[in-house]
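A protein chain is absent from this complex, but the other protein chains hold their places.
Moving on to subunit A:
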Amino acid sequence: MSDLEYVLQQLINALSIGSLYALVAVGLSIIFSLLRLTNFAHGDMMMVGAFATLFAQLAGLGFLPAVGVGILVSALAGVIIERVAYRPVRGAPDVTMLLTSVALTYILENLGILLFSSSPRNFPLPDWMNHLYSFADGRITFNNINLLTLGVTLLALLFLNWFVRRTQVGLGMRAAAEDLTAAHLVGLDVNRVIVVAFVLASAFAGVAGVLWAAQAGVVEPQMGFTPLLKAFVAAIIGGFGSIPGAIVGGFVLGALEVLIQSLPGDWGLSPYRDALVFALLIAFLLFRPGGILGVRQEVKL
């Protein structure tokens, strides 16, 4: 019996971490699909969302309204970076856009350090968030943060699916992602489509930032770095530029990490978790660049 309980516990862990990766990876993929831009500053939108939530709470707002503020602020930050940093280099070679995004990450993280100092700050949570559920004499435990992470991610992904499939703006996004030139040609307002993409992606990152901070208990200016790298791996494993790919990749990566960590200790592999993950990334890039879902990597003219 204890084997089954162990597996269940690990499954909960995998779903919880995997859904966070999926949430961040989806945003990376949306933006990549439109602009062929790997938006490294995406991780910093997590930081912005978490800090905004923190300060809204310190200003006296309740937890949930503060989270609302955090999501709005991160969405706004996404609009600003698009307008200020990415729009001027749109249409430039991919490398220019990539370097812009790396530079932007450094600027945002150092701005964060300047404003908030680099030391982690306590992220206040209402007691109900930490409420623990315990089964099978404590061999299976999870708390409301785990439940919320999974539930919120599922809701966000359902919303996204509805948005891109059923709304007219979503149709424009899919069209522009497929052929930006043809989208211009049929009179689509491509600027608006791109702004909407940044709003969605950054709001998702804000949500992920709050959930990440809730799990860690602290916020810090460089908190977005690790989840960004992991989400990047997830997006590539699943198939970069595809929303379903990002979701699949996120959960696969979460499961894999938990699996590596739960391997028997005498195998001695768990300390190398991240090394193994990045080795997998390289393997995918070499042998299956389209990812699990086999996304076409077409060269745009």
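Definition applied: a residue touches a chain if its C-beta (ideal position, glycine included) is under 8 Å from a C-beta of that chain, and two chains touch if they have at least 3 such contacts; residues count from 1.
One rule holds for everything that comes next: contacts and distances are computed from a predicted model.
**Student:** Determine which name in "Sarcosine oxidase subunit gamma family protein", "Putative membrane protein", "Lipopolysaccharide export system ATP-binding protein LptB" or "Ferredoxin" the UniProt entry assigns to the undisplayed chain of the complex.
**Tutor:** "Lipopolysaccharide export system ATP-binding protein LptB"
**Student:** Which listed residue (A:Asn110, A:Thr181 or A:Thr226) would be found touching the missing chain in the intact complex?
**Tutor:** Here the residue in touch with the unshown chain is A:Thr181.
**Student:** Among A:Leu76, A:Val169 or A:Leu229, choose the residue that contacts the chain missing from this document, as touch is defined above.
**Tutor:** Result: among the candidates, A:Val169 touches the missing chain.
**Student:** Of A:Ile107, A:Met129 or A:Val199, which residue touches the hidden chain?
**Tutor:** From the options A:Ile107, A:Met129 or A:Val199, the contact with the absent chain belongs to A:Val199.
**Student:** Determine and list the subunit A residues touching the chain excluded from the picture.
**Tutor:** Residue positions of subunit A that touch the missing chain: 163, 167-172, 174-175, 178-179, 181-190, 192, 196, 199.
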